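The other protein chains are all here in position, but one chain of the complex has been omitted.
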Amino acid sequence: MVPRYARPEMSVLWEPEAKFRIWFEIEAHATQKLGEMGVVPESAGKALWDWWATNPKIDVEAIDAIEAVTKHDVIAFLTWVAEQVGDEARFMHQGMTSSDVLDTTLSVQLVRATDLLLADLDGLLAAIKMRAEEHKYTPTIGRSHGIHAEPVTFGLKLAQAYAEFDRCRDRLIAARKEIATCAVSGAVGTFANIDPEVEAYVAEQLGLEIEPVSTQVIPRDRHAMYFSTLAVIAGSIERLAVEVRHLQRTEVLEAEEFFSKGQKGSSAMPHKRNPILTENLTGQARMIRAYALPALENVALWHERDISHSSVERFIGPDATITLDFALARLTGVVEKLLIYPERMQANLDAMGGLVHSQRVLLALTQAGVSREDAYRLVQRNAMKVWESNGALSLLELLKGDEEVTAALSAGELEEKFDLAYHFKNVDTIFDRVFG
Amino acid sequence: MVPRYARPEMSVLWEPEAKFRIWFEIEAHATQKLGEMGVVPESAGKALWDWWATNPKIDVEAIDAIEAVTKHDVIAFLTWVAEQVGDEARFMHQGMTSSDVLDTTLSVQLVRATDLLLADLDGLLAAIKMRAEEHKYTPTIGRSHGIHAEPVTFGLKLAQAYAEFDRCRDRLIAARKEIATCAVSGAVGTFANIDPEVEAYVAEQLGLEIEPVSTQVIPRDRHAMYFSTLAVIAGSIERLAVEVRHLQRTEVLEAEEFFSKGQKGSSAMPHKRNPILTENLTGQARMIRAYALPALENVALWHERDISHSSVERFIGPDATITLDFALARLTGVVEKLLIYPERMQANLDAMGGLVHSQRVLLALTQAGVSREDAYRLVQRNAMKVWESNGALSLLELLKGDEEVTAALSAGELEEKFDLAYHFKNVDTIFDRVFG
Amino acid sequence: MVPRYARPEMSVLWEPEAKFRIWFEIEAHATQKLGEMGVVPESAGKALWDWWATNPKIDVEAIDAIEAVTKHDVIAFLTWVAEQVGDEARFMHQGMTSSDVLDTTLSVQLVRATDLLLADLDGLLAAIKMRAEEHKYTPTIGRSHGIHAEPVTFGLKLAQAYAEFDRCRDRLIAARKEIATCAVSGAVGTFANIDPEVEAYVAEQLGLEIEPVSTQVIPRDRHAMYFSTLAVIAGSIERLAVEVRHLQRTEVLEAEEFFSKGQKGSSAMPHKRNPILTENLTGQARMIRAYALPALENVALWHERDISHSSVERFIGPDATITLDFALARLTGVVEKLLIYPERMQANLDAMGGLVHSQRVLLALTQAGVSREDAYRLVQRNAMKVWESNGALSLLELLKGDEEVTAALSAGELEEKFDLAYHFKNVDTIFDRVFG
Partner (left out) sequence: MVPRYARPEMSVLWEPEAKFRIWFEIEAHATQKLGEMGVVPESAGKALWDWWATNPKIDVEAIDAIEAVTKHDVIAFLTWVAEQVGDEARFMHQGMTSSDVLDTTLSVQLVRATDLLLADLDGLLAAIKMRAEEHKYTPTIGRSHGIHAEPVTFGLKLAQAYAEFDRCRDRLIAARKEIATCAVSGAVGTFANIDPEVEAYVAEQLGLEIEPVSTQVIPRDRHAMYFSTLAVIAGSIERLAVEVRHLQRTEVLEAEEFFSKGQKGSSAMPHKRNPILTENLTGQARMIRAYALPALENVALWHERDISHSSVERFIGPDATITLDFALARLTGVVEKLLIYPERMQANLDAMGGLVHSQRVLLALTQAGVSREDAYRLVQRNAMKVWESNGALSLLELLKGDEEVTAALSAGELEEKFDLAYHFKNVDTIFDRVFG
């Protein structure tokens, strides 16, 4: 975890205190249920919750001190709780195994992290939608291979991004479901010493599903799917970040990351405004993708479980979620405040002297009865002049002056072929598909 | 693609002829719809389908020969079709761009590949279920960290695998939906020269959804999600493969990959039967996981599209699906024919002289009023003797001979603590959860 | 392996015949040495080499037919050789294990592949050097973050690429050494049934080093290092490919992948020349990088060996080397024939109206005694005018007309600050470092 790429609401989920609070809830819910079932005194659960109602501070240092002696984190925690709650606490953890607590806690942490990420995505989607509607009909050149192709609108670019992050949202909801399970099944998952009803109760209280078959651990294919989903979202972040980086290039300059008036004044080179936020996002996306790999390697644990997944998850649990949270929030800010330059978009569109319309003219000539070969020849000889002039000449004007062309198409007909609106007649349809 | 890891039904999907057949279908459906809409003569679509009804052979070499001249694969194909169908064929592809054909074709290929993979998974699930029910109550030692823990049944091991591959099945259905989309939207996705109704028609005919917003290409976050899902499935394959490899170790030998009588006789070392199928699967899993990475990097195409994804997909499209198909089928065979040795499982269970039951005895002693400390001491002094005998001594017998123990627990009570059935009382519950 | 990304000289190394030829050489060298040592008749080696001297055709189908019966590839091969050579052949393979042949063969294949790759790199380096010298002093704008920074020369860009690929060459030589080892050590590497001298002899004959300690297999950390090195080279390929893709963008257009006159004429849109070769290389780089991952996972084989590495290597052995060979050759062609446009470079350099020189003016003003704050203010007020004119105004001219500026710096002094040569005074030094 890199502090500068961390936001408090997410980071706090991964701090010891948050973890201990979930541990307590799991233990207390289980004790409560065991009490109802008559396995332990009903007073035990009550004592735990009564203490919890006092909103006690979790003394992480004290628990750590006990662990330094017991060499066992869960026992240390239980000991500390017992010190606070008193004798009734000895009924905690009955029939359970440490992994029941640890794995279910990881589920709760990931669920809560995911809820933050879903809110992040909502914010990002709202920002993209707002800017998309704002620029629904702002003409800009569509580029394939980095080369001018045909006109699109800036709103369409953003509509694509919206549709992509909306898919990411669906994926994240599915990923949340993957890891929202609870296991309270004992040493090797046989419920030998604890009734499945306890698991069902704890799961319900925590908003989780029961894990159908656990083997001391919750199976790690779930986590592999979860972190792979974060990796896909990172890919989409990178795509939009790269788009902004391209648009901000000196030669393109159709959009820029926000800078305040003050920032502008800070240098003698007013053009040197670097897309550092989106470059930064590009790097973060690489990291989030990388975290999926060890999660995939974690699946093949030995027999009922080995603990090789644990060190991996100490890294990627916080690192992947904290970084993705930060990245989504940063990207939202970039989109919300993006400086968008429609005039420059138009200028770039026009820079080729109208060559982007040559295919429509070609088609029109053939439809007007000119042979395909002749049509090509006519368009091309004018297009080449425009091209060689670096866009200083206008294809439309040249065509209007080419008698072989005007023999087939009138000036008005030619002008109609250079009408941007022709390209945008289905923008509404696409927007309906995406935002409808 | 490695031929020895390829099965024909899947491989054939990725061969040129299969690709050209899908190309034709897309073009013919589009032409048909354009005819209905009056954009091209209705006769054009009819001519195409009439020819298709003759079940013509696709002459891949002839098409390649044309491509060698035109340097454009789609044009080469259209030219060849026109040669076969005649003049009406010139209305094909109107308003479309090559990527409309290429990307929608990839969707169809991946959908068909996925349907084969789903059938593979069904076969694997059936095999696992059969063996799970067969060994529902076959006792075996549960192992955490590779160390004997507490008893489970072999059926439970397989129930876990079933639940895991059942999740994989759900994931694959979701992944199929990700890539089952159709784009027929023209040069930069604006439908400038083709009506969205054509896309809707082609999609419906091919069993695909329309792509809400394409930009010459179908967005690659879809494919990233698809190949990441295959990677997760590979992880689950590796898990079960590693389990078999462990079980077949000389010292464990609780199960073996099938070998025929003939195979057994082939060597002077009858114990040298290597789990080569599951080792092989382990390697294949590594490959399938690796293919997800470039798919993730493919997401961030430049602007409306660049073509860097294409070379990647020429590799991973066939390689990931063909290898996964092969791996699932191989694993199914391994499971179906796995030689399972319940006697050896029991022998291994017993090898520790009953130490796996020590915790139950400990608990029983404390419940019988012995202090926690004394109970530990009593169990431990007997357990250590068993341990030092390498399992030659029996914990139960030693306990029965320990007067301090028998003062608290009768012989019958002690025997009850060594009852395997105690551990299996919830096997039914777990099976109901998984197979119910 | 994707046929369209494969060149014959490399592909042929991975075909069955090439493999069988190496197998023969290993077996024959070993038999020769065993004969010299008196372990087998000296006539055995002679018979093998005599037959080999007849340049016999390897009948792959016949060997495969035998394997279909024996289920063992090396035995099938030995059987076929024995059929050809006669009775003396029965002394082949004495004391050896199949992996002695298989692993040493992989070493030979990788060594030969590497020699082709080294030749590829030499070709690429030569091409880069040629173009670097050609454009040693061609001015172009240096860009950080995609934003104009200060002037560089196109030769410097290429010098960087040269230095990078020269490092790649050193790395590849080191990687070659990693995998250039020979193991002929028997079933578990103890030389129980074969003398280490045989290994030494075979190694020498094949131009390999002996593997100090093999365990049936050559350890896979070597191969992990090898394929990781290919991955790094792929990264460098991507860097240069991305540079070309950027330079070819419509708005930048400082360079283009080669197109013939004929190609130019093929479309009505003369600007639509796509950098498809370098986009293609970008995708190939992703694949070559991905192949390093399973090689890294192959390291941790179980005990003396498991065979999980084998299926991985059937993929990545050919796929990584063939694709890298293709990619290096393609990149060499791109560089050799790259269309470079110095006028456009100059035009882009000038497009900012001289803003790229503002920092030199700033420094000169402070050195002329103007306070830092005043200097900033003076430069900035002129720079902003240039910026707002989109480069139509000239910073130099504005400064010359600013009395506060000219009070400190004469027109001549100002002009000197706009001299590109100032930036290029160390180009020679850098070229000496790189090419010297």
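Lettered A, B and C in written order, each chain numbered from 1.
The rule is short, and it goes like this: a contact is a pair of C-beta atoms (placed from the backbone, for glycine too) under 8 Å apart; a residue touches a chain by one contact, two chains touch by 3 or more.
None of these values were measured; they are calculated from a predicted model.
Screening B:26, B:48, B:110 or B:149 for touch with the missing chain picks out B:149. For the options B:320, B:335, B:356 or B:414, the residue in contact with the chain missing from this view is B:356. When the full complex is taken into account, the listed residue touching the unshown chain is C:187, out of C:18, C:126, C:187 or C:384.
Taking the complete complex into account, residues 141, 143-149, 245-246, 248-252, 265, 268-276, 279, 293, 297, 348, 351-352, 355-356, 358-359, 361-362, 376, 379-380, 383-384, 387 of chain B touch the chain not shown. Hidden from this view is one chain, which touches chain A at 1-2, 4-5, 245, 274, 276, 279-280, 282-284, 286-287, 289-291, 293-294, 297-298, 302, 306-312, 314-316, 319.
Interface residues of chain C facing the missing partner chain: 142-146, 149-152, 156-157, 159-160, 163-164, 167-168, 171, 174, 178, 187-193, 196, 210, 212-213, 215-216, 219-222, 224-225, 228-229, 231-232, 234-236, 238-239, 241-243, 246, 285, 289, 292-293, 296-307, 359, 363, 422-427, 429-430, 433-434.
One rule holds for everything that comes next: only the chains that are shown with their structure count from here on.
In this assembly, the C-alpha centroid of chain A lies 33 Å from the C-alpha centroid of chain C.
Here the spacing of chain A and chain B, counted between their Cα centres, is 26 Å.
For chain B, the set of residues touching two or more other chains reads 289, 293, 297-298, 302, 306-307.
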